[in-house]
Structure formats: C-alpha cells, structure tokens
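Only a single protein chain was left out; the remaining protein chains are all shown in position.
Chain lettering (A and B) follows the sequence in which the chains are written, and residue indices restart at 1 in each chain.
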Amino acid sequence: MLINGQLKYESQKLAMNYFRVALVLFGAQLLMGLIAAIQFLYPGFLFELFDFSVARMVHINALVVWMLYAMIGSVYYMIPDETGHEAVGIALGKLAFWILTAAVAVVVLVYIFIQVGSGSESTIWFINEGREYLEAPRWADIGIVAVVLVFYYNVFFTYLKSEKKTGIMTVMVANLFALAGLYLCGMFFTDNISMDQYWWWWVIHLWVEATWEVFVGTLAAYALIKILDAKREIVEMWLWIEVLMLFGSGILGLGHHYFWIGTPEYWWEIGALFSALEPVPLVAMFVHVLYDWGKEQGHAEAGGAGTAVKNSPAMAWIASNAFGNFLGAGIWGFFHTLPQVNIYTHGTQFTAAHGHLAFFGAYATILIGMMYLGVQGAYGIKKMTMTFKTKMSLFLIIFGVLGMAVALTIAGYEQVLVERADLGGGWDAFFIAQELPWYVQAQAWRLVMGIVTLVGFVYLAWDLLTIGQEVSQKESESVAAAA
Amino acid sequence: MESVIHMPQLAPDEFLGIFVMATLVLVFGVGYAALITLSKMGFVPKKWQPFGYFFWILQAYSLYDLAQRVQSNPFTTKVLMVAMVIYLFAPHLYFYLIEESENRYDPVEDGQTTKSLKEA
Partner (left out) sequence: MSKKSASVWTSIPFWRRSAAWVTGVATVLLIWLTFDTMGQISMGSDEDLKNGITKRIPAASVINYHIDYQFDDKRGHEVPVIGEKETFFGKEWSAEEAAKLLHLGKLTSQAKNCMNCHTLLGNGAYYAPDLTKAWLDPKWNDGTMTGITGKASKEEAMAEFLMHPSQYPTHARMMPNLGITKEEAVALVAFLKHMSAIDTNGFPRNFSQSAKRLEGGTHAH
C-alpha cells in the first residue's frame, strides 16, 4: 500500500491516499473502542481525563470518517475504469484531499484535548455539535460540504465526458448526489429535540440503510466485473433490481426510527412494514454474489484456467460482505425492528450489537476489499493470492466482531428482561441491570473479542502494507522461471 | 388515525421465543431461497428441492408464530401469510431471471466459455 507505481491514472493514485488515511482512522476507531470497552468494566479508567463520552465520540466519528474516506477512495479508483478518462479536476481533487485530511486532524485533536465547551453557539461552531455521529463542529460541516462538492464535480463531469455511460457509473452518480445532499439535513440547530432527531435520522438512516447500501451494491458490481470478469450486462441488470429493492424498502424503512421520538403513531405501521422488507434485497445480494462466483469459477475450471478469482483477498472480503450484510443488517436488524418488541429493546445493548455487526458486515468488509483491489493495481499484480497474514486478519477480525456482537446481544437481552420488561426503565433499573453477572460477563467477553479484532487489524494493516511487494515478487519470479 | 398495531404487555419470559422466531424466519427464508436456486442451477442435487419447500413451510410457521407472540391482530396475520405465499415464488422468479439474462447477455455453448474464447 506504500507505492502507486503501476497505476496509470492520477485519480487512482489519489484513491490510494484516501485508502491510506482510511486505514489509519480505522486503527484509531478500534483503539477508542478498546478504551470505551475497558471503561464499561473498570469505570475508573481515565475518569475525568478521557471519559467514556470522549472515547465513544471519537470511536464513532473515526468509523464514519474512515468509511467515507474509503468510499471516496473507491470512487476515485473506479472512475478511470468505468469512464475511460482521468478525473477532470484531479488537481482540485488532490487539494481537497489535503484540506479534508488537515480538517479531520484538527477536529480530532479538538475532540481529544478540548472535549466539551460551554453551552453556547460557539461550542457548536468550533468544538463539537453533540449529536451522535454528527458531532463534527459546524465549521467542519461546511468544510466537508466544500470538499464533497469538489469530489462530486470530479465524479459528475468525468461521467459526462465518458463516451459510454455504464450502468454502474449512472447509479454511482445518482446515488452520490442523494448521499451528499442528505448531509445538509444534519446542519441546523433547533430547541425542539423531536424535530432535531427527526432530521438527524434523515442523515443517519438514509445514509446507512439506503444510500450506503446502494453504494455497496455498486461497488460489489464493479468488483465482480473486475475480480471475476463477470458479464457486465448481467451484473448491471441485478444492480438495478437491487436499487429498486433497497430504495423501495429502505427509504420508508426510516419509519422504524420514528416509533418513540415524539412522532405520530402511524410510523409504527410504516416502519414495521418497510423495515421488515429490508432484509429481502440483502438476501438477493447474498445469493447473487455467490452465484456469480460459482458460475465464473465453473467457467474457469472448464477453460482450464484454475481459479477465476484475480484477487482472492478482495474476493474473500466481498463474499464476507454479502454474508455479513445479511447477518448484521438483516438478522440482527429484524430482531428488534417490530415496534411491539422495539419498545423494550430501544436504547439497549441490542442496538450496539446490531450496530457493530451491521457496520462491519455491510461496509467495513467491502471497503477493505476495495483496498486490496487498490494494492493489486498499485503493484500491477495479475493474480493476487492470499498470504498467511491475509488469512489471519480475515479470521481474527470476523471472529472478533462476531464475538462482540454475540456478547453485546446477551448483554442487551439481559437489559431487556431486567431493566425494561421487569423494572420499566429509569435510573435504578438501569444500574441494577448493569451490575448483574450476565451483563458484566458479557461486557468482559466483548472486551476480549475487541482485543481479538484489534490483533486482526494489526495483521490487516501489516498485510496491506506488504502483500503487494510479496506477491508481485513471487509473480515475477514465476514469470522468470517460465521464461 | 386509528392504530393497527396494538402494544402488547410482554412478560420477561416471552422475549426469548420472539427473538428466536425472528431469527428463524430469516434463516429459513434464506435457506429456502438458497436451496431452490442452487438445486435448480445444479450445484446441489435435485433431491434437495423438497427440503427447500420444507424450509418454506418452517419459515411460514415461524412467521405465524412470531405474529402470535407479538399479538398481531388477525388482519396483520393474514397479510403476513399472503406475503409468505408471494415469497414462495421468489426463488423461482430469481432463477428465471438468472437463466433468461444468461441466455440474453452471455450465451454459452456447452464445453467452452466466452472467456476462454477471448483469451485464446
């Protein structure tokens, strides 16, 4: 991941820069999560020095930002492949990258060292906005909008320049417009907490359960063609069907966040109906990826080519994406999406379990896959195979995140029974549930599994940094031996 | 607007069943879709197809049971069962689409592939 050597396009070199920062932020996310997990068990840890609220804020912000970095990187990487052109405003794009990275660094430093401000507008503007996931202060919001405009300019006008407008690129351009536009819904202040959360969910939900999902579908389509030589028309036909199903269920699925925030009761029915449909496209995506894999593998074997997969680390991560999306977003989401159940699970560790597994399964996996595709391009590798480190990182990260999700589910289950169903919530009910052995042990297992995930990350980072060199060396050796 | 959903009072010992049933609905659902599609494609022997339908029956039962456990009203339960009947067609539609799209966009004669032709 250290060099760009074999990449022909500046756009793809810029993509590698985005991937590099994304990897660093991914590491930061895990470290912050570790601190927060320790604080659940040992509340005195860093108390009044680096409190849970700070660790948790940096944890979730690093998550969102690393994913956005990897997403922007993925788009810059695929632009030349899909349009046949260099990104039109690449110099501006590079400038925007450095501005964004400098801004992210300043925001994180302020989060860590200043932490909270006084109850005034200036805090909202310069320290943090105090709205989960959208904590970035207002000045950074405006900066993000400016950078995203530059990015979108590059995507849109390069797309216009291309002779043949591919379906993948069309979906990308339309979806990114919605994705970027939605951010504006989170950029105002109101005294009315219900109104606040109503629009806050427009950003959060319509990102992670609609536009990000479509984004992932688009990336998977691109990757299937790139890695497996899947037939473009078939992949694009399925992409449109996925867009139909994802937006058809996901947009009104927003209703499942409007059960209890002061909004009217009709959201119960709308939310229950459409969010119950949300797993359907995930099933379809799951089957589709595996089907294409099996089919192309069959072709390759029939043609005597051995394996059809040109980048097995990327393929492994994308296959785990198809599975993880279904498991994390589908099953763990469906668990608690009906209002009859959600009134008891809302605001417990159930949500945390779902959040961990869904963000990882639906997004982290495929974005890691894209990083491997980038490495392959950067080193000009024809067939990228797994190293020992690839396998270790795959196993440890998947095992670790699954373990965390199971542990948090047990904790959430205990909370539902004791704190909610039996005691009805409230201060004492909360702490009684927090102190029972089932809960404490679940949190202990979560910490253990978090450490497993972190070790997996170390393998992943190490692999991404070295795999290009290793595999390209092997490849040139075998070419030399054949000659 | 009159609310269709009635908020039941759930006792602590009712939750496990609800969570298990909700999981089973999706697990059987994906099992049904996968078995039918895979056996039609020939990756799995044809004799597995009845098991696919058995999964569908289990899924329909799980959904019915889930609806009872969260005390859905009779109308909602009926709608859910109609949805299950529609889902019965899903893998068939899915397979139809795969086959038709292959015929249209990637016609392959037996024994050779478009790709190996390209590379040759």
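Simple rule for what comes next: a contact is a pair of C-beta atoms (placed from the backbone, for glycine too) under 8 Å apart; a residue touches a chain by one contact, two chains touch by 3 or more.
Because the structure is a prediction, the values reported are computed rather than measured.
Participant: Among the options A:Gly27, A:Gly89, A:Gly347 or A:Gly380, which residue touches the chain absent from this view?
Facilitator: Candidates A:Gly27, A:Gly89, A:Gly347 or A:Gly380; residue touching the omitted chain: A:Gly347.
Participant: Would you indicate which residue among A:Val107, A:Val243, A:Leu338 or A:Ala405 is in contact with the undisplayed chain?
Facilitator: Only one of A:Val107, A:Val243, A:Leu338 or A:Ala405 touches the chain omitted from view, namely A:Val243.
Participant: Going by the contact rule already stated, which one of A:Gln29, A:Asn128, A:Asn321 or A:Thr337 would touch the omitted chain in the full complex?
Facilitator: Only one listed residue reaches the unshown chain, and that is A:Asn128.
Participant: For the chain that's not shown, point to the residue among B:Met7, B:Ile57 or B:Val82 touching it.
Facilitator: Within the whole complex, the residue contacting the unshown chain is B:Met7.
Participant: Which listed residue, A:Gln197, A:Ser275 or A:Gln376, touches the chain dropped from view?
Facilitator: Spelled out, the listed residue whose C-beta touches the missing chain is A:Gln197.
Participant: Would you write out the residues of chain B that touch the absent chain, in ascending order?
Facilitator: 3, 6-7, 96-97, 100-101, 103-105, 107
Participant: Can you name the residues of chain A that touch the chain not displayed here?
Facilitator: With respect to the unshown chain, the touching residues of chain A are 36, 39-40, 43-44, 47-48, 51-54, 56-57, 115-121, 123-124, 127-132, 135, 167, 189-198, 233, 236-237, 240-241, 243-244, 247-248, 251-252, 254, 258-268, 270, 343-344, 346-349, 351-352, 418, 420-432, 434-436.
Just so we're on the same page, only the chains that are shown with their structure count from here on.
Participant: Sort out for me which residues of chain B touch chain A in the complex.
Facilitator: 1, 3-5, 7-8, 10-12, 15-16, 18-19, 22-23, 25-27, 29-30, 33-34, 37, 41, 43, 70-72, 94, 97-98, 101-102, 104-106, 108, 111-116, 119
Participant: Touching chain B in the complex: which residues of chain A?
Facilitator: For chain A paired with chain B, touching residues are 229, 231, 233-234, 237, 241, 264-266, 268-269, 272, 279, 283-284, 286-287, 291, 294, 296, 299-300, 302-305, 326, 330-331, 334-335, 338-341, 343-344, 413, 416-418, 421-422.
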